[in-house]
Structures are given as C-alpha cells and as structure tokens.
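Have a look at this one before I ask anything.
Note that this complex is displayed minus one protein chain, with the remaining chains in position.
Chain naming follows the written order as A, B, C, D and E, and within any one chain the residues start at number 1.
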Amino acid sequence: MKLAIINPNSTESMTQKCKEVALKFKNNDTEIWASNPENSPKSIEGHYDEVKSLAGLMEEIKKAKDWGADAYVIACFDDPGLEAARELAEGPVIGICEAAMHMTTILASSFSVVTTLNRSVPIIEELSHKYGMSKFCRKVRAANIPVLSLEDGTCNAKQKIEKEILKAVEEDNCEAIILGCAGMADLTIELSQKCNIPVVDGVLCALKMAESLVGAKLKTSKINAYSYPIVK
Amino acid sequence: MKLAIINPNSTESMTQKCKEVALKFKNNDTEIWASNPENSPKSIEGHYDEVKSLAGLMEEIKKAKDWGADAYVIACFDDPGLEAARELAEGPVIGICEAAMHMTTILASSFSVVTTLNRSVPIIEELSHKYGMSKFCRKVRAANIPVLSLEDGTCNAKQKIEKEILKAVEEDNCEAIILGCAGMADLTIELSQKCNIPVVDGVLCALKMAESLVGAKLKTSKINAYSYPIVK
Amino acid sequence: MKLAIINPNSTESMTQKCKEVALKFKNNDTEIWASNPENSPKSIEGHYDEVKSLAGLMEEIKKAKDWGADAYVIACFDDPGLEAARELAEGPVIGICEAAMHMTTILASSFSVVTTLNRSVPIIEELSHKYGMSKFCRKVRAANIPVLSLEDGTCNAKQKIEKEILKAVEEDNCEAIILGCAGMADLTIELSQKCNIPVVDGVLCALKMAESLVGAKLKTSKINAYSYPIVK
Amino acid sequence: MKLAIINPNSTESMTQKCKEVALKFKNNDTEIWASNPENSPKSIEGHYDEVKSLAGLMEEIKKAKDWGADAYVIACFDDPGLEAARELAEGPVIGICEAAMHMTTILASSFSVVTTLNRSVPIIEELSHKYGMSKFCRKVRAANIPVLSLEDGTCNAKQKIEKEILKAVEEDNCEAIILGCAGMADLTIELSQKCNIPVVDGVLCALKMAESLVGAKLKTSKINAYSYPIVK
Amino acid sequence: MKLAIINPNSTESMTQKCKEVALKFKNNDTEIWASNPENSPKSIEGHYDEVKSLAGLMEEIKKAKDWGADAYVIACFDDPGLEAARELAEGPVIGICEAAMHMTTILASSFSVVTTLNRSVPIIEELSHKYGMSKFCRKVRAANIPVLSLEDGTCNAKQKIEKEILKAVEEDNCEAIILGCAGMADLTIELSQKCNIPVVDGVLCALKMAESLVGAKLKTSKINAYSYPIVK
Partner (left out) sequence: MKLAIINPNSTESMTQKCKEVALKFKNNDTEIWASNPENSPKSIEGHYDEVKSLAGLMEEIKKAKDWGADAYVIACFDDPGLEAARELAEGPVIGICEAAMHMTTILASSFSVVTTLNRSVPIIEELSHKYGMSKFCRKVRAANIPVLSLEDGTCNAKQKIEKEILKAVEEDNCEAIILGCAGMADLTIELSQKCNIPVVDGVLCALKMAESLVGAKLKTSKINAYSYPIVK
C-alpha cells in the first residue's frame, strides 16, 4: 500500500521525524510518502495557525492522491482539515490525535495527554469530545514548551515533558500517556521506560491505523458528511 | 458600535441579503460593514468548501479590524473559522449557528434545524455537540436544495423549506425552528406565520448577540484558547 | 422597548443595584422597570428560599406584563421560576445564570463560577447541566459569604471574591469568571482588572440578551413547554 | 414508620387514590398520612401550576414534620418542590417520577413514559436528564388527556393511555412503561396485563422507596445542597 | 417475601457479615437466604476475579430460585453477573453498587465512593456511567486495602477507610459517602458518626430495594434484554 504522511506545518525536520518513525514501524509492503506545504506556518500553535496551514495541506492531499495514495495521515495533533481531506480522498484519512485516542482505549481504561503549550489544551479537550473520547481522557496537560523547541533542542523540552508525565502519573489516576504533538514522535520508548507507563505517539498510531483500514479494504464513506466536494 | 458581517462565500447577493437583515434590525448606533472574500467558493456546502473559504475569511477579519470593528459576525451556518478569528480579534466573534442555538433555548425547550443539503446535516449536528446544544436539538433536517437556489429562485426553495418545517412540527415534537443557512435570512417572518411556530435566523441572532456583547463591554478572553496568534 | 428586571428577594438595595447596572448599560430606547416582591426572603440562599420567593415573583411578572413589558429578567443567579414565568409571558424571560453562561461561551472556551455560599454550588452545577453548559463550566466555587454581606459591606465580601477568583485562575485552567450572584453586579470591572481575566455578570448579560431577543422580534414559543397556563 | 404522602394539587380524590394505593401496598408497620394543600391548583399541568402549588406543598411538609413523619412522598409526576422539601425535612423526601425511573432501571434496560398532556413532555424529559436517567428513557409520550379526566372518567382516559402504551411497545423498543401522572396510580395492573409489559406507577415506587430508606436508617444529607434553610 | 443474598466470592465470613446486616435491617416478613459459591475466588479484586466467580454465582441464583426466592441481591460492589442473573430469574435482581448509587441520589446531590484497591476504581467509575450516575459521583477513591483485610483485621483497614472518607469530605465537595465493598457493610454507623457525613452501604441498600420491588409486585421485564436464556 501507498501511504501519504502530511505534516501541515512547514518545518521539514518534523516531516523527516515523522517519516523516520513511519519507516521504522511500517509493514514491509507499505510505501511512505512524507511531505509538508511550503507556505505553511513553521509550527501549529492554535486555531489560527491551523487555518493558515489548510490551503497547503489540501494541496498536499491532492498531490498524494495523484501519487496514488491508498491512505493519508495528517501529522499534527490538532487534526486540522481532517474532514475536508476526507471529502477529497477516497482512501481513509487519519488524524494523529484521533488514532492515538482510539487505540489507547484498547490498552488502558484512561489516559492523560501531554502537549506543548497551554493554548493547545482546549483544542485537544474539544477533540476528545468530538471523538467521543472525553470519558477516557483524564486530563490534557501542557509542558509549556514551544513546538519548535522539540526540533532545536532548546528549553529542555524532553525534561519538561518527562516531568509533566510524572505529574500525570501521580495526580491523574491515568493508565497511559498520549504525547500531544507530532514533534514528540521519537520520544515514546525512552519516556515510557523512564516513567513506567505506556506512552503513545499519534504518528505511529495513525500509520498503523492507516495500514489497518487499507488492509481491511475499507474506504471513506461517500454518503453525506464526506461526499466529494461539489464542483463550482 | 461598528459591526463587521463577513459572508465567507463569494456570492455578493448573499452578503447583501445579510446586510439588509442587519440594517433592518440593528440598533440605531450600530454601523454595519458587510463583506465577503473574492476568491472563496460561491457557496459553502461541506467541509472542503469551508476550508477553501478560510484564507479569504481571515483577510476580511483583518480588514474589518483595521476598519475598527467592535465585533464580527461570520455569516455561514457552519460557523467556519470561528476560533481562528477569535485569536485575531479582540472584539467578540459570533457564529450564526452558535447565536441561533443559544438564543433559541431561551425561547423554547427544544428546536429542529432546517438546512439546505444532506451533507450539511452531520456538520450541524457536530456543532450542536460542540456548543452543548445537542440536548435541545431534536433533529437537523435538509430541505434538499443547493445553497445558491436560495439566490436564484430555482428549485422551489422556499416551498421545500416550508414543507420540511411542517414535517418537523409534525414529527419532531420541537417548539421552534432554526433556519440552517445564511441565505434563508429573509424568510423567517413569512415562514413563522405560515407554519405557526417561531422560526429563527442565525444572521439576525448573531447581529443582536454582537450588539449585546459590545454593549456589555465584553471582549474575547485572551487566556489560552483565543490568545493572539504567535508571530512566526 | 420596555424591560422588567425582577429581583425575587425583598432586599431593595439589590434591586437598586441591578437597576443601576441596567441604566448604565442599556440601549437608549430601553425603558427599565425594576421591582421585587415585598414578602419574599431577604436573600435567596438555597432551594427553600427560591420556593418562598416564587409567589411574589409571579405577581411581579404579572404586574410587569400589565405595564407592557417586552421582556423580563429574573435577577437571581439560581434562575428561580424561569419556566413558569415563560408560561405567563409572551415576551422573552431571561435568567441571569442562563444569560451569563451562554454569552461567556462566545468569549472563552471555559469558565468558572464564583458564588456566595457552598449550598448554592450544587444548584448552579445543576443549572449548568440543564442549560447544556457543563462542558464549559470548569468549577463552581463559593467565596463563603452570605448574600447580604454584599449589601452591608461586612465579611470582606469583595476581598473574598477576589481571592476565590485568583484561586480559579490558578487551579481551574479557566478563561473567564462568571459572578454567581446578582448582588455582585457592580464588581465586574474592578475584579476583571485586578485579576486579569474577563469577569462576567449575569444581570448585565440578561439585560443585553433581553434587548437582543426583543430587537430580533423573537418571543417565547407557545408550543408545549411554555404555553399559557391552563385556566382552572 | 410514619409516611406522609402529599399531593401538591387540591383535588382530594387524587389524594385518596394515592392513599388507597399506599394502604394496599405498604408494610404492616407503616402509618400513612395523606394530604393536599387547599389553595393549590386543581391539577398540575405545566410549570406555572407547579409554582402555584409550592407554598401549600411546603406547609403540608411542615405539618407532616410536626406529625412526626419519617419520610415524605411528593405525589405529582413533575416532582415539584423536591429539593426545597429536602431542606425542610430530615427524613428522606421522594419524588414519584424519581422513584419510578430509578426503580425501573433495575427491572428493564429501557423504558418509555406515558403522561397526560404534551406540555408535560419536556418537563419529564428534563427530569430524566436531572436524575441521570435519560440514557434509559426511550421516549416521553402524551396520551392527550387533561389530568382531571383521570378523576371524572371523561375523555376515555384509560383507553387513550392504553393506546399510547401499545404505540410505545411497538415503536420505542422499550422494555417497561412508566405512567407519568399520580392520577394513574390505580391503572398499573390492568394495563400491564392488557399490554403485556411491566407498567410502573410512581406513587407505589415512592412509597416503597420511602420505606426502604427509613428501614435502612438513611436520612437526607445536611451538607450543602439540602442543609436546613437559613433563618432570616 | 423470600430474599436470596449471594456473595459471589467464597469467603464465608463475608457472606455471614452480609447476612447479619440483612437480619438486622430486614422487614419482619422477609426470609433471608445467604450463600456463596464454593469454587469462587476468596475475594473479587478485578475483572478476572469477577469472571472466575460467575459460574458459581449463576448456580447459586438457580438454587435460590428453586428455594423460591422472590428477589436476589448480588453482594459484591462490582455487580458481577447482574444482567445474566436477571435473565435466569423472574424476581428482581439487585446489585449493591447499583442500589447504593440510586438510593444515595435521593439523599444527597453528590457522593464519593471509597473502595478497597486502586484496580477497582475504574470498574466502579464504569458502573457509575452504566447506571447514569456519573453526574452524581464526585470521585471513586481507594483506601488501598486488600478485600480480605476487612475480614482478618489486618492492615488497619478501618482506619484507612476513615482517613479516605475524611479526605473525600475535604477535597471532593461531596454530600455522602458510599462504601465500595460488601465487606464494609458493618462499618456505616461508626464511620458516619466519626466523619459527620451519611455513609451508605450497598448490601443494606440492595436488601431494602429488593423488599421494595417485591412489595410493589414488580418483576424483571422479560422483553428483550432480560428475557429468559434460549435453551440450546
């Protein structure tokens, strides 16, 4: 199968990080295409950044479709443009927050999310409502780090995330942690061992969910919500 | 006060219709600015059309802010770009679906929505969840008319809407009807009389809600969710 | 338009305070009628006080109707008698808790409420469920002050409220504060500046919501829930 | 134990009917006191009638307390004044809608309610939300009979109720029926046999729930919500 | 009436404790049958222990039915096998968690649960959702004691429970406590007095609920969910 992973922001190192995770965990016969728009914000921190990323993101979806993608992963934890992309595509389109939340409920009776900035907390809380997952989501926490500090290694990003996970373990009565940013995709194993709790990354979850759906020969329903855009 | 009403699609006759409703119902000291993006879809029918409208919509929000707007109405029943616009603006930003749903719960213990196309039904249902209004929303119904038929008078649009309202009255046990499209803003009085049930339009509701919030000297909270976009 | 503001308790200074807020913020063409029953409890602190206020409250609604009221505000944060008053009246009847909660969700993704006594906390929590607002309500907090201490200046009422707001800001991850008592209507501006968070008062919100609904020519639906009382 | 059953309306034949049900089903050592206010509406049909009944209802609660009541049943399916009565009393206060809904969930995975008038439907729906029972409540239906027709035998009341139950059985996928009016308390056995589904009456349920709570030596919590009214 | 109380674990001292509570609080004409399976786990601590208890539990239900039971109490706070037992029996089958939660909402606007081990917390939280009681349940807390320590007097079980109740009173804003284990059935009076809050036990609640339902001549609905098992 051919899988397109699209990072909606324009930071190529994040796109590469997602690609590396995918290459490491993908099935043998999965071909990976990873891209990002050029004219998108450097990072997605809030609703406006989401909006600014959408035109480019849609273009990448179209390019991926031309490439022959069987499924699409949108690699930003706010899951921007998910439903619009589903209208464009026939193959399944998977958000990384969505995939992580659904899959984690199979492993644990509850989870907390650790994301980057406080401003992303209400966005992720709203996603948990939208996906029916609020019942399982103990708390959405911010480590108070800018997204790009995950790339440039400033701000002691990893230490702050670890500290926030340990607080979640102590205070939230949660049984798993979801990392709330595509830029954290490379940290799961280390953090899981250090903090002694399953730590789940959405990029990896979405990759596997995409392989699952394609493997099951399932496609986006074209009845109502995700029917093709009307040509105008 | 200065109120910007922004129609996210590019059909000027709809913008004018919204403006006329506003001019007819506004407070004396409310100054109306009505606009639409030029490069937006002709109508917003589904998630992809929403996404296509957002860049232009944000530009209009910025123009309105430069004009000195005290509040902003986004005149499309899908409430596209609402949260992103709130990040940009200091004055309140009001969606027409949002305003109609909130205000109707003060007048009636339940309502049904009559919108244009089936593909918009799940979008509006999701909005009712997002706003905490699903408890009051009996049913979202489609009259099966394209948005633009409301402008060009084809399809017997008005008759189809009336028929769907009468079905709602008979089947849904609802106490009010909300019209689920900005293009229906001029139909409320006639339909309310014909169908013998309060018929609520979101453009009008959002206009008055905007005047209310500005009159109460209330502004968008800049803590977390709607804080200003981070400059990159 | 003619707006009746009815304080269900019998403390005239609270009625006056509500009237002053209304006179300060009302539209030019809004005429204010403020009253309270004579034989009502001095303050409404709990369900029994609510019940004791209702007969007098209904009489005031009737008097206001005779006066020609276009809309009615019930100025007690427990929103007593709201639905019964809607049966009596044709013009909209607005509760101050209701108005504050609905309008605040347009300005902020979440809020906490600061009220007077602990016994009012479950009442307000239940209202948040009833209005579909529990999703937005982070916490209902009590400043542990009797309602009348807001009138006689005892108990350091203002300082206690301020302290509780600051705790909410620190602990609740909320983006706005709603003051949970009509007797706090004069404190919003000062507290908002001191605590650096939007502070919302229900009396003001209900005033503006009333003007909105009347301005939009919307009236209480007389289908089922709020149909006129059956004469016996 | 001493049990007070208070019918909030002033129709003595309904009070007698409730008393007869209680005398027939009570434990041996339960002493029944049945009363109604004199100055209450003849029947409770809507929120305003509820409000009109409350002052008298509270007086009856006080009289019952003087009599030495161990528990109190409020015999109207709208459960008016429940929380206020709990503030006054130390012994448990039980609503008949409340008791019927809770107890029915032990017997059936879902139920529908058949009440008198359409205007009572939203009231009972709201009660189902308040009690956490909306998940079990398939539908609230009205037989379109005035409350008093249950007393005077007009309107073919019994036939209309039976017909509505049969519709519920056919359309609602429910496993039990709750009768939504104290005036229907004498109909359960006949209707249950005719319609071949458990038919539950709230007066009987509340009687038994009262005996249960007193038998378990449980009393109303005086922490916060139901603490004694503050003397003014 | 004849009431069967079945302790699903094989610790006879717990069965006896339940029986003693029942004998102390039962109605005069209630005959008590208390039993437990022989081949069940010594205590039910988690889902697997539940599963291991079910075959024996079903046998006890059948024996009790042969004995002529009018109702059945399953005396384990996880309410194992409740629905399956309802299929077997005609008389009502009551879970102790279920009974305690329903009855407590009549006495208090909210409660917290204090159970034995952390692993039982998500089980009880899920039950609160299942019964529609999550709205009333402030928190499920574990005293961190093995179930059997309640029998053998080790671990300072009683002190740990008391300490956890006091934490709930201080932190949870709750108005009643439910003890989350059948083995705590003898502690309610002492703990209620010491901690100054109503403390509710499920065994006692289920006993009285059983007497109520039988007294009201109500039986399990045999439509759909709890219809008799299909013979194979």
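Just so we're on the same page, a contact is a pair of C-beta atoms (placed from the backbone, for glycine too) under 8 Å apart; a residue touches a chain by one contact, two chains touch by 3 or more.
Remember, it's a predicted structure, so these values are computed and weren't measured experimentally.
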item	value
Visible chains in contact with the missing one	A, B, D, E
Touch with the omitted chain, as defined above, among A:Pro8, A:Gly46, A:Pro92 or A:Pro146	A:Pro92
Chain E residues that touch the omitted chain in the full complex	41-43, 45-52, 54-55, 58, 81, 83-84, 86-88, 118-119, 121-123, 126, 129-130, 146, 224-227, 229-230, 232
Residues of chain A in contact with the chain not shown	25, 27-29, 92-94, 98-99, 102-103, 105-110, 131-136, 173-176, 189, 197-198, 200, 204-205, 207-209, 211-213, 215-221, 223-226
Positions on chain B contacted by the hidden chain, ascending	118, 121-122, 126, 129
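In this section, only the chains that are shown with their structure count from here on.
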item	value
Chains in simultaneous contact with chain C and chain D	B, E
Centre-of-Cα separation between chain E and chain D, whole angstrom	27
Intercentroid distance (Cα basis), chain D paired with chain B, Å	42
Multi-chain contact sites of chain C, meaning residues that touch two or more partners	109-110, 118, 121-122, 126, 129, 135, 173, 175, 224-226
